[in-house]
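I'd like to ask some things about the structure below.
The complex appears here minus one protein chain, its other protein chains still in place.
Order of writing sets the labels: A, B and C. Residues in every chain begin at 1.
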Amino acid sequence: MAGSTFGRQFTITTFGESHGKTIGVVIDGCPAGLSLCETDIQAYLDRRKPGASRFSTQRREPDEVEILSGVFEGRTTGTPICLMVPNTSQRSADYDEIASYYRPGHADYTYDQKYGFRDYRGGGRSSGRETIGRVAAGAVAARILKELGIEVCAFTRSIGPVSIDDSRFDRQAILQTPTCMPDWEASRKAEEYLSDLMAQKDSAGGVIECQITGVPTGIGEPVFDKLDARLAAAVMSIGAVKAVEIGDGTAVSKLTGSQNNDAFYADESGIHKKTNHAGGILGGISDGEPIVLRAHIKPTPSIFQKQETIGRDGQNRVVTIKGRHDPVIVPRAVVVVECMASLALLDLLMANLSARMDGILKFYRD
Amino acid sequence: MAGSTFGRQFTITTFGESHGKTIGVVIDGCPAGLSLCETDIQAYLDRRKPGASRFSTQRREPDEVEILSGVFEGRTTGTPICLMVPNTSQRSADYDEIASYYRPGHADYTYDQKYGFRDYRGGGRSSGRETIGRVAAGAVAARILKELGIEVCAFTRSIGPVSIDDSRFDRQAILQTPTCMPDWEASRKAEEYLSDLMAQKDSAGGVIECQITGVPTGIGEPVFDKLDARLAAAVMSIGAVKAVEIGDGTAVSKLTGSQNNDAFYADESGIHKKTNHAGGILGGISDGEPIVLRAHIKPTPSIFQKQETIGRDGQNRVVTIKGRHDPVIVPRAVVVVECMASLALLDLLMANLSARMDGILKFYRD
Amino acid sequence: MAGSTFGRQFTITTFGESHGKTIGVVIDGCPAGLSLCETDIQAYLDRRKPGASRFSTQRREPDEVEILSGVFEGRTTGTPICLMVPNTSQRSADYDEIASYYRPGHADYTYDQKYGFRDYRGGGRSSGRETIGRVAAGAVAARILKELGIEVCAFTRSIGPVSIDDSRFDRQAILQTPTCMPDWEASRKAEEYLSDLMAQKDSAGGVIECQITGVPTGIGEPVFDKLDARLAAAVMSIGAVKAVEIGDGTAVSKLTGSQNNDAFYADESGIHKKTNHAGGILGGISDGEPIVLRAHIKPTPSIFQKQETIGRDGQNRVVTIKGRHDPVIVPRAVVVVECMASLALLDLLMANLSARMDGILKFYRD
Partner (left out) sequence: MAGSTFGRQFTITTFGESHGKTIGVVIDGCPAGLSLCETDIQAYLDRRKPGASRFSTQRREPDEVEILSGVFEGRTTGTPICLMVPNTSQRSADYDEIASYYRPGHADYTYDQKYGFRDYRGGGRSSGRETIGRVAAGAVAARILKELGIEVCAFTRSIGPVSIDDSRFDRQAILQTPTCMPDWEASRKAEEYLSDLMAQKDSAGGVIECQITGVPTGIGEPVFDKLDARLAAAVMSIGAVKAVEIGDGTAVSKLTGSQNNDAFYADESGIHKKTNHAGGILGGISDGEPIVLRAHIKPTPSIFQKQETIGRDGQNRVVTIKGRHDPVIVPRAVVVVECMASLALLDLLMANLSARMDGILKFYRD
């Protein structure tokens, strides 16, 4: 596979460039009989749409999705679902200059090295717009997960130095704050921080957390397709992510075994763990507790300060990037993390269907 | 794929349980004509062999590898290479008790939930012994990388609170300290820390870093098979890893764009970057600078203190684990991280062979 | 993978239904730097376009392809290429009746059994229109093969009882006869045969042959991805194909070893075989001689006679199919066979790039 396909059974193949005609995705392996319409998907796309706040690029794209195949009379048919979003706001002129040099922190240089040339308009395939396909497909995955009683919820944990306080966690705020923080107070501080950075023509990074509840035990395939390994691959494949943590993540390296082990216990409602340092995954398999992961997002590389770099001609030069860029990627990436986690999880839920003889016999004999 | 296969072109499939007859791996897709003998592989296996220091399990296993196929007259033939290590020290009696309960921090519970029952002897398939197959295959990958001028070097960055000081970095120390730290002084402190923990019947975690030099630019397949995504999956699939960082990793979430961007520059020796916050990867593709990743390892879950858990019967109970267990996994996991990184990288080096028409034409026309 | 993706490195994912909005394909893994425009692809699509002769359905579809991504300034960029053909002639009314019963010889019944319901309009996903995606992608593959000096040529060997005579082989005739036979005389006879069948409201099958010249030796991966195995899968995946032969095919079962073995010989121009019973493949690997395969196509199942079948209600009934259907599929399937063979071959040409250490070293060191 050449890299644009994710998943083994619920597979998605994305296509399209930032300033090409269209961005889209083909989902293959979506089970038949799922109720699905454009509105279901649009709700997710709207969460990553540019222009929603002053901290997101002022490029105006409606990003309206169209279902081109795989749905008949309101339900999925089991055949490939093609979802497409036309690119409408293609101010390529803004980008013409960048054809001639390599922006620091961007993939311009590496694409040229790999392929010999590149579609430089707005970053081409390496643009954040590529995630539209992921989100459209993730919206479909999320619908299936929801029917299975699984809820996937991502939010901004921190932007630069400003972190949320879990005691103020307000889920409603995720969709209402411009930062996608579930904490109104932290969000206000983060907004101030971002305003200051914008004044300095600089940008910020942050941390996105994703919590998944309702996952049955037993999901994840040892040894290379562990649930955490697949989640890590899914999330690390998002452009700006530089670290992925599961459960207590980096903190575990400083803990002792007696601090880090989660004790099992049983009560009338079933088997549980007293703590969840493991983030809901043991040996790569879900243990029934909430799955917790965090993605660390780098600051937007497109800043409006002068920067040193080289041209395509190999000569040193100083450049000032123009165009429309988010001062922070984090809020718009929240739904992308949520969708990639959903896709990874759903694929392993399907893989698990054949884990046991009794399950297979029941399926075919009943 | 059911989880025991890694890679698309250089594929490895591992098999075997801790107390089964044998542990092994089949490599498919190894190019023909590579000089290979058991000694090449044994050197890597010896680095993860138990019993090498007082901080590793006292279980004595020679872990001697045999090449069963795919090599003829000292060279690989292009056909599958089966590598096998017999299990010899199977003191299953030590483990019989654990058949009846779920050890905290282990995969006992989740395997039972997924498969309905489990090979409980020594952790069965979820044992650290499973990594023997990875290391044997990784040794073969490393040989190929070496011929391409690529060097993969992993080491212990920290154990518990004790970190190395980069100013004291001594590469020789990696293979000579019991901690696999490249810093004699830090290693001594870590050894003291571990001795204290052992006295308290507790265990430690730590951080492994892996640096890869000599990687050509252009390696990694956008968008889901980015080099960092595949490295993350490779490393996160190792049992005790709970976080993976690329380059500056978690630190980037607090940096600004002007701090985090790596400026390109050209001099007579070619194109370089002034800094390497990105860890050698831009847009998922290698940029020619050293690739840097870190894996955060949890403390060994098998501790000799009393722990609360439940039995297979679903009843709450208090247990004390017996047997032979490492007080810290980190030193023995160093070579595993190195091998998984090598496997991920080699696979993408192969994928890149078909990235450009000129490369394909040259291959077939010359 | 859920079935709509073909290939490992040059992968294609098709989507779309007969009466949906569009039919298309995403190609992932196309090497960068290939000159490509719509005209290149349209030429192939025109060969399968309906309405070209009185032996093909009178449904009028322009079947015009649009390149939506992956091409920039006339060359492929290495990123996914989405090709799309809108469906314009959607006379669904013709098909409404078939919602209520299962046409003999069609996939109506099996789709309903598998998925619980189906897009019945024009056969939905099981329609021959699905092959548009294959042909569009195959046209791209063919361009690459051509640059490698490989020529793929399919033609009609027989329709019903009428076979071509190899002594009259005229390659020009393939594109000029309504039967795609390379023999004007045989074509005239076949046309008469078809006219008679149409008068009887019946339909015909036939045999398509594909010859591939210029293939380097060494293509094909033992043991499951043999060149013949992959060609067989590629061709058998075309709707109406019921048998695939390589080289002498079914005839070999009656030959003796001394009759069937192809003797090697060397002359000043290199190594050759005196005969080519094997069809250019030995042990699943190309041997440098022309590759020869044949596909046996069943007669069009949509005939206008009365037929017995059952309704969706499970009741027996007699039906008469209406609509626009080819009395023979063979001529329009010729280009589909050619394209599937091209796709299978190209994918294995890419796989072979990593077969040998010297090839890999040369690629990365030069």
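Following the convention adopted for this analysis, a residue touches a chain if its C-beta (ideal position, glycine included) is under 8 Å from a C-beta of that chain, and two chains touch if they have at least 3 such contacts.
Keep in mind that this is a model prediction, so the values were computed, not measured.
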Touched by the hidden chain, restricted to displayed chains: A, B, C
Residue among C:21, C:188 or C:298 that touches the chain left out of view: C:298
Residue touching the undisplayed chain, where the options are B:70, B:182 or B:220: B:70
Residue in contact with the excluded chain [from A:99, A:153, A:198 or A:355]: A:355
Option touching the unshown chain, where B:41, B:65 or B:81 are the choices: B:81
Touching residues (missing chain, whole complex) on chain A: 8-10, 29, 31-34, 76, 78-79, 144, 147-149, 216, 222, 349-351, 353-361, 363-365
Chain B residues that touch the omitted chain in the full complex: 1-5, 8-11, 13-17, 20-24, 26, 28-30, 32-33, 66, 68-70, 72, 75, 77-82, 114-119, 124-125
Touching residues (missing chain, whole complex) on chain C: 1-6, 8, 14, 102, 104-107, 109-111, 113-116, 125-126, 130, 158, 160-161, 197, 202-207, 217-226, 228-237, 239, 241-250, 252-266, 271, 274, 278-279, 282-288, 296-303, 305, 307-310, 314-316, 351-352, 355-356, 358
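What we mean here is this: only the chains that are shown with their structure count from here on.
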Averaged-CA centre spacing for the pair chain C and chain B, given as whole angstrom: 45
Computed distance of Cα centres, chain C from chain A, in Å: 38
Where chain B touches two or more other chains, by residue: 8, 222, 351, 355-356, 358
